[in-house]
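Here it is, the structure, as structure tokens.
Of the protein chains in this complex, all but one are displayed in their positions.
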Amino acid sequence: MSVFPLPVALFLSALVSLPVAAADMPRPPAEASPKVLNVEIPVPETTLDPAAIQDLYSAQMASVIFEGLLGYDYLARPAKLVPLLADGMPEISDGGKQWLVHLRHGVRFAPDEALGNKPREVHASDVVFTLERLLDPEVHSPFSFLLEGKIVGLDAAARRAADQHAHFNYQAPVAGLQVIDDYTLRIQLNAPDVNFGHALAQPNLGIVAPEVVRHYGDQIGGHPVGTGPYRLVRWVRGSALSFEANPVYRKRLWNFDPGTDPEARRIASRMQGHAIPAVPRVEVRVIAEQQSALLAFRKGELDILYLQNKLAPVALDGRGALKPDLRKLGVQHEVTTEPEILFNYLNVEDPLVGGMAPERIALRRAILMAQDDEAFIRVIRKGQAVHLPYPVPAGVVGHDPAYRSLLEYDPAAANALLDAFGYRPGADGFRRTPQGQPFAVRYWRQSEGETREFEELYKRGLDQIHVHFEGHPVPFPDLLKAERACQVTTRLGAWIADYPDGDDFMQLFYGPNTHANNLACFQNAEWDAMYRKSVTLVPGPERDALYHRMARMLETLGVAKVSHTRLHHMLLQPKVVGFRKSMVSAVAEWPFVDLQ
Amino acid sequence: MSSIESANPTLPPAQPEGAAGVSGRPDHRPSGTDPLLQVADLRVSFRDEAGGWRETLHGVNFAVAAARSVALVGESGSGKSVSSLAVMGLLPARVSRIEPGSVLRFAGQDLLALPAQQRRALRGAQIAMVFQEPMSSLNPVFRVGEQIAEVLRLHQGLSAAQALERARGLLDEVGLPDPGRRLRAYPHQLSGGQQQRVMIAMAIACEPQLLIADEPTTALDVTIQRQILELLAELRARRSMAMLFITHDLGVVSDIADDVVVMRHGVIREQGPAAQVLGAPKDAYTRALLACRPPLVGRPARLLQVEDFMGAVEPGPAPGVASVIADASCNAHTAAATATAAAATPLLVVEGLGKVFSTRQGLFGQHHFTALQDVSFTLPRGKTLGVVGESGCGKTTLGLTLMRLHLPTSGRVMFDGADLSTLSDQGWQAMRRRIQIVFQNPYASLNPRFTVAEILTEPMLVHGIGMDAADRRRRAAALLDQVGLPGAALLRYPHEFSGGQRQRIAIARCLALEPELLILDESVSALDVSVQAQVINLLRDLQARLGLSYVFISHDLAVVRYLSDRVLVMQSGQVVEEGSADQLFDGGQHHPYTERLLAAIPGRGGATQRAG
Amino acid sequence: MNANPLANPAPQHPVPQHPAPQAAPARGLWQIAVRRLLRNRVGLASAAVVAAFLLLILTTASGLLARDWDQQYAVSFAPPTAIAGNPQDDDAVGQGGTGSQIDPRAPVDLYGVVDPLADVMARIHGLSAPQAAAVAPEPTSVSGVVDPIGDALARAKAVPKSAVTQQRAVSLTLGADKWGRSVALKVVKGAETSVLVGLAAAAVATLIGTLLGALAGYCGGWVDATLDWLYGVFTAIPYLLLVFAIAAVLQQKGVTTIVLILGLTGWTGVYRLIRAEYLKHKAREYVQAARAIGASHLRRMFVHILPNVSHVVLVQLSQQVVGFIKAEVILSFLGFGVPVDVVSWGSMLNETPNELILGKWWQLAAAAVMMAVLVTAFAMLTDALRDALDPRLK
Partner (left out) sequence: MNAYLLRRVLQMIPTLFGVVLLVFLLFNWVGGDPAYVLAGKFSNPRDIENIRHQLGVDQPLYVQLGIFLRQVITFDFGNSWATQEPVSHIFLSRLGPSLALMIPMLVLETLLGVVLALAVAHVRDSWIDRTLTLLTTSAMSISLLVYIIVGQYVFAFALGWFPVQGWSSTPQGWVHYAVLPILLGLAVSLAPAIRLYRTFVLDEIHQDYVRTARAKGVPEWRVMLVHVLRNASIPIITNVLASLPALLIGAFLLERFFSIPGIGREVILAVERSDFPVIKAVTVAVAVATMVFNLLADLAYKWVDPRVELS
């Protein structure tokens, strides 16, 4: 008279099936080998195909498996390009249009079944393949912009494939990509481009082997084979990744430029001459909920924690220093600012707030002036952000720490401005348009995640200037779509540096980028002319002056107001040495750290 | 002797005394004078809704001597079941209690003083019980064999195999054919009679000294009822058990009991030897119970009712009510119909009526069940056609088909010259008010959320009878009067009425439409005998006054005979015999099935004749 | 069942009793149920709690209470008064305070850009010079121009920013949330939203379920087959995905959307029960009797059967309310919560994971306790209702 045979049977079968599933899983830390670096990422990775990667954390993972021709010096501030797979920096000629790259000898792809389980040396043809692949329509790389319009003949080849819905022809020669020998490549650009070196340093242009890509077909994202310091040994998608030192990695020693920074010099003095990578195994876990990550760090389950500013008050005291309990444990703390901007923009094409009539400009400026950046930093960012009025953040070429905004928080002035332009309050206390129509400003945000408090703050701002607020959370894909279609009235935009140059930020308002990155849909001939001129200038005072005018115009016309940039707190267990926050967020630091 | 019993000529002999001693029976058999079971001043209270206690047994005294059979007789609510459960120790805990001072002695032991453990050891071993509903009283998910074996293993410590072997013998003893196969059957695979035999086998398994049988035959068909009674009597004799037999049917008593205890409202009205109580009842209530059953010979104009003996409790239809009925048109109409009844065409002619139910079986297969087959009869105006048969014979299907609540698959129903089965929906709606039905269960056939006024005015509303709400209400009051209920009842809800009163309301609802034909589907079967007599009297009264025709469907032959002019005997969807009511009961040559039915009437030739 | 309380359930064949019509007033089944409910002490206490909540909701809905829940009363995360005086300034954050030092009126270099609103801005800045003087020593604009909205502007500036901060309380009865709003007011106002969402969604779900269930159970045949197919489809789709899908269809965010999401996904249980009830009652003799007297289908469905299954509907309704009040919390977590200008317990609880780890437990406690009290009371009331309405006990 057994009553529960079925559930029991299922339970037993589940137990039996566990060891099978375990083949895929990382070992728990309890039985891990002595030197293991445990790190977390807050968002599940998507793919490890460098070309297809679009998110930060996948890029970080890829950055330790793949290497590009160039990279960044680990210690140098501001960011400094250094050769990685290239043997020395490229030789630039033809007024900046011709780049001659020499490849390092003896660099080998990690063994893989696609390569006959043997390591294979990297040749120039692999580089060509990698560059071409970024524009292959079938890859639809989110980072194709790195090369788009830049290399002679490459765009035409890509368009041919796209128009005919055909495969990209990797056999057909591209005029701008000329293999001279196995170790030499000549790249011909359409126009001089001072930032092309940054493009080559992106993890998305980590060099891949054509045989591997062909072997795995659409599953290439699950089989990364690169030349980098680590290789992926276990992968539970969206949950955990285990890396081991790449056994065929070339001999590479710690040798970075600390400059004059004392902290960097301290790190350098300790680490110079160390092997790269120093830690044989890295365990990466996806921890979506922030407090889970912090709790895990406190329990010693994580070695490195990116302390998101929501939780900063738990670990930091009022002066931004570690709290005593953590200090007592010997936890190390590193603060940097993110190379990013967060900015409120208003859609210049919007039927309600858009247009260049003075009263519309006044409305936009009033709305922006009602946004309390200080409250944003204090309440939402828990103080872990820095007010930033300028579109180019610190650490990025072109930044001006002395810049002052025209649109600082001043609700009284904003009210006066609206009064002056005839936006008079109606019976309900909310302002009407000068024509006497009631109106509401629709604030967009993505419905997932924790953007609700952005909306709350925005509403508090509008409440102060008696403008009717309408919240509009939508799923992220819908938000992107609406933004590209210039349907979003206003939103808190965010942009993180793809490469550490001001141009990466200024292009956000370039007229022709409307329906792409120009989210405010701002199109102004004068501004666009200035932008076009800025692209041709080498970073320096002349370009800075241009940038200042461009930034100011965004304010006078009420297009956008840059708000802040986040502080990036890294917490490190005492045993972690050699850590310095990477200047480029997409590059992971762990090949360069060691555990005591 | 039923065929089942006679199929087993070699019944195992009763166990000798010695064997019983081995099986653990305590050796203090009561002496000749000391009764086996002594119930003295038994008072039982139940918790009422307000949380207080209400006494329902008011000091009951009776005794069961060893090897004697005592019948505990009473209508529902008399306390007879409570008494038996008190003896068993099965009264529900927390909501009931036995008041101090009550005495329950069994075989010299004070039952109420026994620890629960010993009390439990008595149950099933020395006092066993058989219940009314064999289907629900058997555990549906265990095989019959396991259930019988359980009691043997519990009380006699037999091994599983031994217990099963004993169970097989017991099934054989209670007359179940092929006991080996039955052991492995589940209760639902057996018929009601077989289930009751299993229950009895379980009860006698440990050779109890006392068997309590609580209405063990009420839920069964008459022929089965007869067999079970015979089986119980035989077992009792063979095993010299004492038996406490609980029933509402005095007819059964004469067949089975040595002594009779008559109860009403928690008090004992009369007790004594069966012959004395049934033959020369001293108590008015006992006399009433005996008198209110329709007699099997003769046909008095009116059945005697309890009130006739004990003074009015419920108002019956006062004679001469018809003259005060307000709605004259109603009577005019029916009176006219009655006047022409004899000369005109028969009201109802049924020709070759058939009904087949189809159920899907398997992927494509269909299973056909023939509920009615080639049923034909004629019902003249103002007359009553009785339909008798056991459950499943198709008599209810016949009634529903006449009402077009089922559509016939063959044959036709001609009502006043119109073929009902071909009638359009509109035509049927108009015709519908002329044919009405009264169902068996007065508790289920009245909408519990309607007041009596709503119940009575609804048919008028649907058929546009009456000028306005006030008029309809007036008519409703008149209808109540007609069935002998006070006008104040209009404001009340069905649950406030007794079964007999509810059945009157159901009849009044039909009368609201001034029908010509009433189909009475077991309409008095669920009622206590005393109430039954009232309703039967009412029906006869209404027929006389309004000229109604009845199709009276029942399994109770005595009632059918009393009410009907002609009788159909049905078996398996077919009419096996038709004839006038008196013919059928005259002792002449009949269809074997009819003979069986007649033979099964309880107490035939016994108590009822005396009463008649 | 006073006459025979042996309580072997035989709902179709209760033992007859003989309450000859008495002088007592007639009692319908509803009155009996109410009387039974009144006698149930636990049920009565629960009803009192629920009634208290409903009263609270009436006061908030009418604006008598908690109208200004959105106002900033205290400093961010001001603790409850009871535990105040235990300063937690160690996690007050200093680094980001830079914003407060910026003077919005200080002149800036336009880098040669022409400001289309230069005149107006100059006037505004000039007018506000007296207030701005303290922090902006060099007003650049002309003064003395009489501005038509000067009064309003002066009023607007009468309260300097720093003063506002000083006025804010350092502790509140139940503490404050991150914006300094009173948790007490939020939890009271949130009750309104949560209960209304629960009631409205339960009404929608029960209405749909009852209608479809009645149709399917009563009509049978192809109607039943079609509705059963629909039921099968709805129950086969995982609930979570159904929520997402319906949320996607509804697009708009708001309380109505939540009600519809819950209602459109929650009807299936009611449907199944009501369908079964209708199947059962359709065969009952009182319905057959109604058919015999010629009552129409609609009449039988809604006049005869519906009142007899209404206790099932009522119990379902109150069970759904309980379920939906809880579901609103999960919807909030999934991003389908109430808009920011509305507060509900779900939106409050959704803020708490981050707060708890900061040691700010009071919002979590307030919302969780209020919700637990109401939901418990409602559930107990539902139980009492079911007992009171149970036809078996008649």
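Each chain carries a letter (A, B and C) given by its place in the written order, and its residues are counted from 1.
The rule is short, and it goes like this: a contact is a pair of C-beta atoms (placed from the backbone, for glycine too) under 8 Å apart; a residue touches a chain by one contact, two chains touch by 3 or more.
Because the structure is a prediction, the values reported are computed rather than measured.
Enquirer: Need the list of shown chains touched by the one chain that isn't shown.
Expert: Among the chains that are shown, those touched by the missing chain are A, B, C.
Enquirer: From the list A:453, A:498 or A:589, pick the residue that touches the absent chain.
Expert: Missing-chain contact among the listed residues: A:498.
Enquirer: I'm checking contacts with the chain that's been left out. Which of A:114, A:131, A:157 or A:287 qualifies?
Expert: If we include the chain that is not displayed, A:287 is the one touching it.
Enquirer: Going by the contact rule already stated, which one of B:125, B:183 or B:274 would touch the omitted chain in the full complex?
Expert: B:125
Enquirer: Among B:37, B:98, B:111 or B:199, which residue is in touch with the absent chain?
Expert: Spelled out, the listed residue whose C-beta touches the missing chain is B:199.
Enquirer: Identify the residues of chain B touching the omitted chain, counting contacts across the whole complex.
Expert: Chain B touches the chain not shown through residues 88, 90, 94, 120-125, 128-129, 131, 133, 136-142, 150-151, 154-155, 186, 188-189, 199, 202, 359-363, 365.
Enquirer: Since one chain isn't shown, list which residues of chain A touch it in the complete complex.
Expert: 1, 3-4, 6-8, 10-11, 14-15, 17-19, 21-22, 24-28, 30-31, 44, 46-47, 49, 52, 54, 137-138, 140-145, 162, 165, 218-222, 236-240, 285-289, 291-293, 295-296, 298-299, 301, 448, 475-478, 480-481, 484, 495, 498, 515-517
Enquirer: Just checking the interface: what residues of chain C touch the absent partner chain?
Expert: Residues 7-9, 42, 229-230, 232-233, 235-241, 244-246, 248-249, 251, 322, 326, 329-330, 333-334, 349-350, 352-353, 356-357, 364, 368, 371-376, 378-380, 383 of chain C touch the chain that is not shown.
What we mean here is this: only the chains that are shown with their structure count from here on.
Enquirer: Think of each chain as a node with edges to the chains it touches; is that a line, ring, star, complete or other?
Expert: line
Enquirer: What whole-number Å value describes the gap between the mean CA coordinates of chain A and chain B?
Expert: Computed from C-alpha means, the inter-chain centre distance equals 85 Å.
Enquirer: Taking the mean of the CA coordinates per chain, how far is chain A from chain C in Å?
Expert: 39
Enquirer: Using mean CA coordinates as chain centres, what's the gap between chain B and chain C in Å?
Expert: Here the centre of chain C sits 55 Å away from the centre of chain B.
Enquirer: Taking each residue of chain A in turn, which ones touch at least two of the other chains?
Expert: In chain A, no residue touches at least two other chains, as defined above.
Enquirer: Check each residue of chain C and list the ones that touch at least two other chains.
Expert: None at all.
Enquirer: Per the contact definition, I'd like the list of chain B residues that touch chain C in the complex.
Expert: 46-51, 54, 56, 76-77, 81-82, 85, 91-92, 95-96, 313-314, 400, 403, 405, 429, 432-433, 436-437, 439-441, 443-449, 451, 458-459, 462-463, 486, 488-489, 491-493, 495-500, 506, 509-510, 512-513, 526-528, 531
Enquirer: Within their complex, state which residues of chain C touch chain B.
Expert: Counting only chain C, the residues touching chain B are 2-7, 12-21, 26-29, 36, 39, 284-286, 288-296, 299, 304, 307-308, 391, 394.
Enquirer: Can you name the residues of chain C that touch chain A in the complex?
Expert: Chain C residues touching chain A: 70, 76, 89-100, 102-106, 108-117, 120-121, 123-125, 127-128, 131, 149, 152-153, 156-157, 178-179, 248, 251, 253, 335-337, 339-341, 347, 350, 353-354, 356-359.
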